[in-house]
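A selection of the complex's chains, in situ.
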Amino acid sequence: MDTVLPDGRDRRLLTRGPAAVMAAALAVVVGAPAAQAATRHAWVAAVPTTWNAVPNARDAIHGATFDRAETTFPTVVYARFTRDWGKPVATRIPGPLVKARVGDKLRIHFKNMDTLTSAPHSMHFHGVAYKPSSDGIWLPLHSGKGGNVKPGQTFTYKLTAGPGSAGVWPYHDHSQSMEDSIAGGMYGALSIAGRHEQRADRENVVMFAPWHGFQTINGRAFVGNTPVYEAKVGETVQWDVLAMGDEFHTFHVHGHKWRTDAGTPEDTRGLGPAESFRVRWKEDAPGTWLYHCHVESHMAQGMIGLYRVTA
Amino acid sequence: MDTVLPDGRDRRLLTRGPAAVMAAALAVVVGAPAAQAATRHAWVAAVPTTWNAVPNARDAIHGATFDRAETTFPTVVYARFTRDWGKPVATRIPGPLVKARVGDKLRIHFKNMDTLTSAPHSMHFHGVAYKPSSDGIWLPLHSGKGGNVKPGQTFTYKLTAGPGSAGVWPYHDHSQSMEDSIAGGMYGALSIAGRHEQRADRENVVMFAPWHGFQTINGRAFVGNTPVYEAKVGETVQWDVLAMGDEFHTFHVHGHKWRTDAGTPEDTRGLGPAESFRVRWKEDAPGTWLYHCHVESHMAQGMIGLYRVTA
């Protein structure tokens, strides 16, 4: 059973303005929940795009405005395509959210369509099992074709969601162009549920990374540009939090707490490059809340967003 | 039963010199231990003061001396007042240690008495439950009066110590002046015990934050200026460790260890901005020990203090 289905729930967000559109783009999933293990396919390409980190041209909290030229740059991102390279579905930062379950096999078909820099690219996945040939790394003498996919070429990464794969994990370019590519936005997330785990009603991806001097969440900076996540009282809400780059961050949500796997309550958790975690709660706090990185300079440079809970 | 009582135990430290005086200032508590849930009140104002991060003018370890002008600056801090704004009790960095128990309600009466910068201020509390109106954030179109309290105005934050609130949490300014105010020292700690939890014999607050180029603990830099904490063999000792600002720190105590909530022994733990934790041990190691941030440049810039254990 090979399926590539967008997730219906997230789709509703499509009606809610530019920030919500970005959230919806994350809903590019590999496979709907399934009772039995499956091989799931996805088509993902490195494609050039023009990305604006601050589409509304404003830092609403500090009252600053920006010229489009200060916030918009050509870059290369991971875009999902429909089956067999039909057409691009979303061309954004981060790349498609790849969802699977423990026991699934994943076949990620990657094509380098980078006509902007003509650099080699790759995909390196955390959290899943694979052979060295699917490691996606550039390493002279050791790496195979999948570690440095040249423009125009394709490579299929073969991954397995094993017993310890339940959780949220980053993927990113690990080719010869790794530094530049990650700085430009070539990263995304895997969300792997337990075999029989109930998925949360809401799954909010928060990828902290710098981008052209801004501190971004999913490639956007400042309230009104970063994702506006939503939930209703009574829903289970999961946050998938990841970081890429050089810096450490502290994820904080106002008016909410969660527990560590050791049982300790938290409302702020630190993470560094390539670290990732998921936290969950049952929503009971209606209102408009902030979520942000609590490193103050990061917050000031854009790493902050809105979370709206309705009764 | 509404009470505002200083904690008798910490008061003894008042007799031990300037560093100990600062420790004592932390003993401004909201409510004594109580068998049943209560509504506890505190009066806290933003007030201007002149603060000296290095009162003894010395970095004893490196043998350096400072001019008072290099270490003393006007700033705004949270000062506790007696009931109904009677009189200021302590005007220092950090603000008053607010103690409560799971099940308690807190009413924090805040007044902006900042005649130094005339900026708006607020209090944003971690770890407790509240409605958006008590979130204390500046957010155009969304925040209410409590998010940007103007000079001369007051606001009462209504908080609840819920089931997941047991622990140590920061509070800080989250108004329009947030960056400057936190840099100046507008932060403090909440210490919430379980409903029936036995409080430790000693509770030592360690707030890591930069201040005018120094790396400070509770607003002070270098051994002899930072708090001198004390204990006796046999006592239970709790450390409340928090960080504010942009940087990450690693808390280390010499000659001692504790366990994580997952059971792993540690003697050094990292934390970033707005992260916080408490660790405990039963004291069994007499002597004079160091506690410090183990980031070497931070230690060199003042983030180090003394802990004295007597038999």
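The first chain written gets the first letter, and so on, giving A and B; residue counts start at 1 in each chain.
Keep this in mind: contacts are C-beta pairs under 8 Å (C-beta built on N, C-alpha and C of every residue); 3 or more make two chains touch, one makes a residue touch a chain.
Remember, predicted model here, so these are calculated numbers, not experimental data.
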{"item": "Total identical subunits in the assembly as filed, 2 in place", "value": "3"}
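Here is the rule we use: only the chains that are shown with their structure count from here on.
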{"item": "Size of the rotation, in steps of 5 degrees, that lays the CA trace of subunit A over subunit B", "value": "120"}
{"item": "Computed distance of Cα centres, subunit B from subunit A, in Å", "value": "36"}
{"item": "Complex contacts: residues of subunit A adjacent to subunit B", "value": "60-61, 63, 223, 248-250, 252, 254-255, 257, 259-265, 267-270, 285, 287-290, 294-298, 300"}
{"item": "Complex interface listing, subunit B residues touching subunit A", "value": "124, 126-127, 129-132, 135, 137-140, 142, 164-167, 169, 178-179, 182, 244-246, 248, 260-262, 270-277"}
